[in-house]
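I have a structure I would like to understand better, so I am pasting it below and will then ask my questions one at a time.
Missing here: one protein chain of the complex. Every other protein chain is in place.
Should a chain be cited, it is by its letter among A and B, assigned in written order, with residues numbered from 1 in that chain.
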Amino acid sequence: MADQIPLSMTVNGQTRRGLGEPRLTLADFLREQANCTGVHLGCEHGVCGSCTVLMDGEAVRSCLLFAVQADGADITTVEGLAPDDETLHPVQEAFRDCHGLQCGFCTPGFVVSVAAFLETNPDPSDDEIRHGIAGNLCRCTGYQGIVAATRQAAATMKGSRQS
Amino acid sequence: MSQTAAAARYVGQSVKRLEDPRLVTGHGRYVDDIVLPGMLHAAFGRSDLARAAITRLDTSAAEALDGVHAVCTGADLNSHNDSLRASLYPPESPAPPANMLADGDVRFVGDPYVMVVAESRYIAEDALDLVEVEFEPLVPVVDYETAAESDHHVHPELGGNLAHDLPVPNPATDEAFADAAHIITETWHQHRQTNVPMETRGIVASWQPHAGVMEVWASTQSPHELQLVGARVLGIGEHKMVVHFGDVGGGFGQKMFLGREDMAVLVVAKLLGSPVKWIEDRRENLLASNHARIEQMSVKMAVGEDGSFLAADLDQLEDDGAYPLGGPATPGAMATMLFPGPYRMGPVSWRARTVYTNTCGRGAYRGPWQMESVAREQMIDRVAREIGMDPLELRRRNVLTPEDLPYQVSTGLHFETTISPEQTLEQAAEMIGYDEFRAEQADARKEGRYLGLGMALYIEPTSMGMGPLGTESAMLRVEVDGHVNVFMGTGSHGQSLETTIAQLVADELGVRPGDVTLHQGHGSGYGFGTGGSRSAVIAGSAARAAASGVRDKVVAIAAHLMEASADDLEVADGVISVKGTPAASMTLAQVAATAYQNSDALPPGTEAGLEHTARYKAPPSTHSNACHICTCELDPGTGKVTLLRYVVSEDCGVLINPMVVDGQIAGGVVQGIGGVLYEHAVYDESGNPLASTFLDYLVPTAAEVPELQTGHVVVPSDTPGGHKGTGEGGAIGAPPAVFNAVADALAPFGVYPNRQPLDPNTVLSLIASASN
Partner (left out) sequence: MVGLLAEHGDDAKPLAGGQSLVPLLAMRLTRFEHIVDLNRVDELFGVSADNGGVRIGAMTRQAAVETDDAVADRAPLLHLATPHIGHFQIRNRGTIGGSIAHADPASEYPAVMLALDGVAEIASASGTREVPAAEFFESTFMTAVAPDELLVALRFSAWNQLAGFAFDEIARRSGDFALAGAAVGIGTDADGRINRAAVGMLGVGPTPLRASSVEAALMGLAASDADPAEIGRLAADDMDPIGDVHASVEYRRQAGSTLVGRVLANALAQVSTEAGNG
């Protein structure tokens, strides 16, 4: 077995240290050593988007990164988006309001992706939304609620930016 | 503002889901999130050949790897299990041999022949690489159309590949065919698809020696199926099989029954005495969980001069693969029986056959028998074209109207008066703007643009009441603090039961939905689980009855304590008050505290505590119905089809939560769209699967689906809440609607598609075949 490498990164604002073989993926590190079981694995080959997290602010597939590559990085997972235990992030709130989830398995990846998408596209058209979220697969909702949630979250986030 | 408790306050509202706060923040508990001390990880070595003899299998190098606890083969495990069958099927049902692992030979690509249990998944997979195995390829049976005649047998033990053959002749059809103005025939094909829940299958099994208890966490739609079958496989009492139910990431039928791998994990966990986890990877899920829809139906229809349907003759053939999930099911028999659907069809004769092939086993997939709608609705559009009648007009002439009801179908089905096919047909036609679209389509054709419209009308039997499917129970308990816990045999995996059951209970009992928590799995009474569009009607009615029982007691106790007449009391939002005098009130918590902690204060003769169990027995079936209409544009240069609009008008009776109903419809519709236009679990002629990743098995993304509009016709059913099931319908109506739209767009080329998928390649070659 390859040597275990010490790892350290900021996860949702906290320093997380751990050990892992070089081949340990960031997703497995987050799930197993950083208590972020909201990072879901739907394919482990980069297509479904369930494992999406923010690395230094950018949405990435955590199944396609090795944990060592994120050493020293700042990671935000779905667990880290809400400001506190009572309040939801506007994207999370919108997913709930618009029935953007059923089984919830794809949801963490969608929520993180939509939050990142709206950072760079604060005022998307429906077509931009549909293509913008096409990197995440959902098998339950038929995307109707997800598109509506993205629309709602865009409006809320724009509102709060302006105020 | 005060309202009476009996008035529906929450049923009918799009109440926000109670499951969402945890799920949107990543705090769900799915099976892969379960970690136990000393837990080991299983991985399966799987065949790369469709059919082959195993000539050498040496596991010693794998066993020697550091961190490996066990390497098991079929010879080690299979004797521990006598049957792969689901609890639904009687022991004498014909079935493939009970091989959890292949033994001696492999029978499809993905057939597991070795199982490694190790300290980590990484090590388990390393060990698989060290297993030395040699195969001698055998001729595989890949084509199900010729499987029955093949000399090569998928299961040599069975002596042939024909699993079922059910002929149901009907001499009355002969006469109808003899007199018919038109006789139209076609064979409709559906291709191989798979359920693809975003969470793959998975199980954690932990054996407790001496206690003799197997504790299990699993991604399942039916915790009681797992309990029953697990106990049978392990040879332990059902009470020793403790099944915990957490969040489940979708199933669509795939997680109703135990897979061979689930059984192997249970057996190995008991043998090793350590907790074992198996999480299927996506490749395994695509190749070896279950496939579906692989079938064809030959239809011969007799049609009168005026377009009236006179008779039909059907021949259905379907592929069961090698190891059908749960045992060899016969959706084909259902499909043929349901074929007449929402029309006056006249006499029908049919035959339904199922064959084994060296491919992934068939399994239930949302609307497992929807071939009836696929074949019928595609056939009706074909008939319309052949006889030169508009397809909407043809449906109007034959659809069951309220005057026809109740209606006895020639195939044995009985439709009650509470169906509304004609109403949904008209509503959908209006929503899409049928006549306007036809005008737009005609104009577009002049410009060389190809638009198409497709529709599908169907009746879906939901909440079927026969056998083990017939009942569900609810054990409802108001706790000391007034919170309501309900224990049920369901297995909600996206259907929002935590919310909808809470809505039903809230209305019946007079509390808020947030005061109700649904508990599934261990501790609940037997139920078949969640699938078959059955939870709203069957589980819902049980929950309602349990709540009603408790409410009677609550009111009786409160009346006694408040010295009021029970008839004068109302219960709302957890408060019991005298009608018109809101100040005279007490809380449900106060009643509960009395019931448990001060039982001497209860009315004389009242049993202490505040709980009630009810079990509901469903009628043979409720029937939902719907009409789907969609429009598309076809690019004749690239063969790409773009869906433009999609409308659904449906009747699922009284809606508990409209948002949830619309969500179920949308999910099913997009699975149907995926099936017709994108998804194909294709094999080559040697039985090699060609779609083993998400880059090849194309689940639609948000960019491929149009905005969906839903309309509702509400004709309450005769069940207690007036509900009808709604889970599967979207996936029943969408395939023929989408297919018909594409066929309509292709009509100017004079081509007649009869098989899916209608991918760009197929569409372009259809167009090319026309110009040749």
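To be clear about the criterion, a contact is a pair of C-beta atoms (placed from the backbone, for glycine too) under 8 Å apart; a residue touches a chain by one contact, two chains touch by 3 or more.
These figures come from a predicted structure and were not determined experimentally.
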| item | value |
| --- | --- |
| Partner chains on view for the chain not depicted | A, B |
| Full-complex contact with the absent chain, from B:G28, B:G521, B:G549 or B:G639 | B:G639 |
| Residue, one of B:A572, B:L698 or B:V713, that touches the chain absent here | B:L698 |
| For chain A, the residues touching the chain missing from this view | 22-23, 25, 44-46, 49, 52, 58-61, 63-66, 68-69, 113, 116-117, 120, 130-132, 134-135 |
| Residues from chain B at the interface with the omitted partner, ascending | 125, 129, 283, 637-640, 678, 680, 682, 690-691, 693, 695-696, 698, 700-704, 759-761, 764-765, 768 |
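Definition applied: only the chains that are shown with their structure count from here on.
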| item | value |
| --- | --- |
| Whole-Å gap separating chain A and chain B, where each centre is the average of the chain's CA atoms | 29 |
| Interface residues, chain B side, partner chain A - complex | 14, 16-17, 19-21, 23-30, 32-33, 35, 66-67, 122-123, 196-200, 247-250, 252, 281-282, 493-496, 659-660, 662-671, 693-695, 699, 701-703, 705, 707-708, 730 |
| In the complex, chain A residues that touch chain B | 1, 21, 23-24, 31-32, 36-45, 47-48, 50, 77-79, 81-82, 88, 92, 95-97, 99, 101-108, 111, 126, 129-131, 133-147 |
